[in-house]
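Heads up, one of the protein chains got dropped from this complex, but the rest are sitting where they should.
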Amino acid sequence: MIDFLLLYAFLGSALVGAVLMLVLRHPMRVALALVATMLSLAGVYAMLGAHAIAVFQILIYVGAVMVFMVYVIMLLDVRDDSLVARYSWLLLPGAVAFLAILGGLGVAVWRGLAPFVAGKPFGLKPFAVAFLNDYWLHFELVSVLLVAAVVAALAVLQLGRKASRG
Amino acid sequence: MDSLQLLGWSAVAIFALGLLGVIIRRNVLVMLMCMELMLNAVNLSLVVFAQRGNPAEASVLVFLVFVVAAAEIAIAIPIVLLLVRHKRSLDLGAYADLRG
Partner (left out) sequence: MKYIALLPLAGFLLNGLLGNRLGNRFVSVVGCGLPLAAFAVALAYFFNLQATGAPTIEVAYTWFVAGTDVLEVSFYFDRLTAVMALIVTGVGSLIHIYSIGYMHADKSYARYFAYLNLFLFFMLLLVLGRSLLVLFVGWEGVGLASYLLIGFWFEDPEKAAAGKKAFITNRIGDAGFLLGMFLLYTALGTLDMDRINAAFMANPAPAVSASLVGILLFIGACGKSAQIPLHVWLPDAMAGPTPVSALIHAATMVTAGVYLVARLSGIYMHAPEASAVVATVGCATAFFAATIAVVQTDIKKVLAYSTVSQLGFMFLALGVGAYGAAIFHLYTHAFFKACLFLGAGSVIHALSGEQDIRKMGGLAKKIPVTFWTFAIATAAIAGIPPLAGFFSKDEILWFALASGKGGSALLFAVAALTALLTAFYMFRLLWLTFLGRSRMSAEVEHHVHESPLSMTGVLVILAGLSTVGGFLSIPHVLEPLLPLPPVAEGMQPFHYAVVGASIAIAAAGLAGAAWFFGNGAVRAERVRQAFPVLNRVLMGKYYVDELYESAIHRPLLWISERVFLGLGDRRLFDGALHGLAALGRGTAAALGRVQTGSLHLYAFLVLAGLAFALYLGLRHV
């Protein structure tokens, strides 16, 4: 019983956070809303038994990605039009399309899911074993991708440095 | 309503909200954050489906998505920094140079 309540609480909190993201004006506040959403999602994962995933969510997303984001927002304290006029000219058409997608995907999901059966929790150990035994290729690809990202970031910064100098 | 259905539907809702955010918000950083939201929604849907079938496979995929998101943000931020240095503005309307 309590499981369900917690699950729905976390879910609701995630949705509220997402909606707030669209409404708040200052980028910093938007970032904080996103952090709240991510934490709630971590809670959802945990309630669903994917403990390893929940941990990674917090570690990687909140701990690295959002921190980076917050730093950048602090650095780029630009006060321009976007602070005043939050929305682009596509507000109405966008909303219409959004509702269409919501309806469409929702219908698909509604009809396609079987009843819920609570499974056993999937901890870190089974995850690690599976990852490094059966899905070792994905593991290698992941490391390649990270190297590529580091190189790309360095290259972009070099470009930036050259551009500012010249 | 079943909880799995509700969860699936909320994943869809969060994804749609993220996409809407990309369309209607003018600040570039906010747009980036909405893209992150979309990725999160995808993760949620993956975890939901993992409950039904193979948890190992789904977990690996989710992990991959994490890595991709991290890599993406690592590169997107410097690009934004460069853009801002050029245009002195975070408003997307200022970046419409590739028109025509």
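The first chain written gets the first letter, and so on, giving A and B; residue counts start at 1 in each chain.
Everything below uses one rule, namely that a residue touches a chain if its C-beta (ideal position, glycine included) is under 8 Å from a C-beta of that chain, and two chains touch if they have at least 3 such contacts.
The shown structure was predicted, so the numbers you read here are calculated from the model rather than taken from an experiment.
In the complete complex, the residue from A:Val23, A:Ala108 or A:Leu124 that touches the missing chain is A:Ala108. In the complete assembly, the contact with the undisplayed chain comes from A:Ala97, out of A:Leu15, A:Ala97 or A:Ala152.
Where subunit A meets the omitted chain, the residues involved are 88-90, 93-94, 97-98, 100-101, 104-105, 107-108, 111. Residues of subunit B that touch the chain left out of the display are 19-20, 22-24, 26, 31, 92-93, 95-100.
Note that only the chains that are shown with their structure count from here on.
Averaged C-alpha coordinates give centres for subunit A and subunit B that are 6 Å from one another. Here subunit B touches subunit A in the complex through residues 2-10, 12-21, 23-30, 32-34, 36-37, 40, 43-44, 47-48, 50-52, 55-57, 59-60, 62-64, 66-75, 77-82, 84-86, 88-93, going by the rule given at the top. In the complex of the two chains, the subunit A residues touching subunit B come out as 4, 7-8, 11, 14-15, 18-19, 21-22, 27, 30-31, 34, 37-38, 41, 44-45, 48-50, 52-53, 56-57, 60-61, 64-65, 68-69, 72-73, 76, 78, 80-83, 85-88, 90-91, 94-95, 97-98, 101-102, 105-106, 109-110, 113-119, 122, 126-127, 130-131, 134-135, 138, 141-142, 145-146, 148-150, 152-153, 156-157, 159-160, 163-164.
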